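All protein chains of the complex are present and in place, except for one that has been dropped.
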Amino acid sequence: MSQSTSTMGNEKVVSSRRKFLKTAATIAGATIGYSWLKSSQVLLHAAEPKNESLPWYGIVIDIQKCIGCGNCAKACKNENDVPKEPFFFRTWIEQYTVKNDGSVDIVSPNGGIDGFEQRVPTEDIFKSFFVPKMCNHCSKSPCTQVCPVGATYEGPEGVVLIDEKYCIGCRYCVQACPYGCRFIHPVKKVANKCTLCYHRLKKGLAPACMEVCPTGARMYGNLRDKNSEIVKFLKEHTTQVLRPHLNTGSKLYYNALSSEVR
Amino acid sequence: MEPHYQHLYDILAHSQGYIFPNEIDLQWGILIVVYPFITGLVAGAFILASLERVFKVKILKPTYQIALLTALSFLLVATMPLISHLSQPQRAYEIMITPHSSSAMAIFGFVYLWYLMVVLLLEIWFDYRHSMVVWANEKSGIMRWVYKILTLGVNDISPRTVKWDRKLGYIITVVGIPSAFILHGYVGFIFGSIKANPWWSTPLMPIIFLFSAMVSGISLVLLVYMIISYFRKQIIDLNVLDSIGKYLFFVLILDFTLEGLDQIQRIYEAGESFEILKLLVSSKLYLTLFVSQGLIGTIIPLVTLAFLQFYKHQIKVRKTMYFIIGILVLIGVYSMRWNVVIGGQLFSKSFAGFTSFKVGLIGLDGTLMAIFWLILPIGILAFLLWLLPPWKMVKEED
Partner (left out) sequence: MKFYVPPQIPRLALAFGLFITLFLVLRHFLVPDTFGKYGHYRAASLIDNTLPEIHYAGQQACFVCHQDIEDKKAQDVHSDIHCETCHGPGEKHVVNSKVEKILKPTGREFCGSCHALNAAKLKSAIFQIDLYKHNIGKNCIECHNPHQPWEMKK
């Protein structure tokens, strides 16, 4: 191309164009090179904080193992003094039933605590599965971002906690959570949510939901420890977080998550 | 004290499709509808006053102080609906002492304070200082002291000092215009920055809030001007109405265009939330969006205002029409706030169902409370007009 321009006798244009192309190529090359080197930086992931001696917790839920017995949701309410009425859940189970016509039926009667009765006739079912839900303990959590007073925060172990003595009850965090994991405690009148049973973790006990899960569908562990069971699981399975496009840095990974799940 | 859950069971019975179990209880009720509505009135009224001052629109002079005092009386109340909806209102001060820098709501506290202390109060103070000094000398007893305190003891009314009142007031006005934009833009940002909520999360939200604020503020000043004139048995200056009407017309067109753009963008992009939002506007929000906000609050006032640009006869008819337009626009903007705040919470974040909302009458979060917060500023305005009557101010040479 520069050849054809030079035959037109306009050397100045050519040289300046060549210069421009050179610069452009350098910039493009540098950009591509840089982006290759830094490629992991633009991926949506939960970035682990550095230089910490404490564990950094993540959660795995294996949808293939969940049988919808509701023990987790029940135990959670018992352990954390959540009112038994069906409006307040730190964890709950949803049943998705994809019908043969492509429509999806979603139910969560009393959060799954009383179990599930399949209401779609067997012949109409394309597939069905349970999805336990709980706080995603996001590392870029939208809920702690919006708290006006710092009454909810990500603790040093990567657990999103609430300061019940400091919460003003503005409910902004409830609005900001894309997963519907927060509620206002009707008695305490402050925000409430899953703490990954922080009080149990600190005593060396598993969170109540995981203590009682009969099939081991839930797992928590130290993401920092590259030899931990959870990291091993994440390596060996194709896991997904909920709503990855929102870039919440969720640390709740689902195995065998179906695309119908929101 | 055991809370009563009956109303939640009622809502549960009325919910449709699948909603996350924690979403049955609507978090932000009617008070949060009132809050951006009031803030919008403040910003709008102030911007109208500033127009007069900065761009020297002589014709609007009779509305200048009225607009400022209206803005102040609504601003004083603006945070009250917010505070009264908190479930721990006694902790509200925390938002000022440990504001979280990444929270739109926390920074709003400072934007609010800046606007109240540095913009509105100062501007009114500079504007009234000369008159207050004179009033303090005229009155006796307690009122004399009230005015003396209000002047902060600056009693100098030499021409040079008074000239500085005007100069400084002008500077404040210039600072005030972007402040008013920020104040209400920020309210929009409180909603627009929630990425979890597709009905709110749009970069246009602050701008839409701003323009609807201007629309509502201008209408309010129009109404207040007419009502004050009626009570003072003064003839309403039709030129003032025409002039305000013209501004209202243009801002309303802008507002309508922006909101239209926002919706067109949504409809064309048709992202993952499209189906649920389509259902939302065609069922739950049909009345408040298409009828109340669209037809009553926008289309009818727009057509009427366009008509009034040409139709110049029958003074009485035109005055009545302006009055009705003012009310319709306020209804429209209130509906807009409703559609944003309540509409944004009616659909589940699972995008698979709806909860329902029935506003209660009594209680801290009820209709009566909302009405109270809407009436209180009118009372404050009446008081301010009595304390600082614009029509008794000391006339100054320009």
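A and B are the chain letters, set down in written order, and residue numbers restart from 1 in every chain.
Convention: contacts are C-beta pairs under 8 Å (C-beta built on N, C-alpha and C of every residue); 3 or more make two chains touch, one makes a residue touch a chain.
As the structure is a prediction and not an experimental result, all values here were calculated from the model.
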Practice problem: Taking the full complex into account, find the residue in A:V104, A:A206 or A:V231 that is in contact with the omitted chain. | Solution: A:A206
Exercise. Quick one: say which of A:T195, A:N222 or A:S250 touches the chain that got left out.
Key: A:T195
Practice problem: Pick out the residues on chain A that sit against the missing chain. | Solution: 64-71, 75, 78-81, 95-97, 115-116, 118, 120, 122, 125, 127-130, 150-156, 161-166, 195, 198-200, 202-203, 205-206, 208, 211-216
Quiz item: In the full complex, which residues of chain B touch the absent chain?
Solution: 93-94, 96-98, 100-101, 117, 122, 126, 129, 152-154, 156, 160-161, 164-165, 168
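Operating definition for what follows: only the chains that are shown with their structure count from here on.
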Self-check item: Computed distance of Cα centres, chain B from chain A, in Å
Solution: 38
Quiz item: Which chain A residues qualify as touching chain B in the complex?
Solution: 85-89, 92, 94, 104, 106-108, 110-111, 133, 142, 145-151, 166-172, 174-184, 186-187, 189-190, 246, 262
Practice problem: Write out the stretch or stretches of chain B touching chain A in their complex. | Solution: 1-3, 5, 8, 12, 17-18, 20-25, 27-28, 82, 85-89, 91-92, 94-95, 98-100, 102-106, 109, 190, 193-197, 345, 348-353
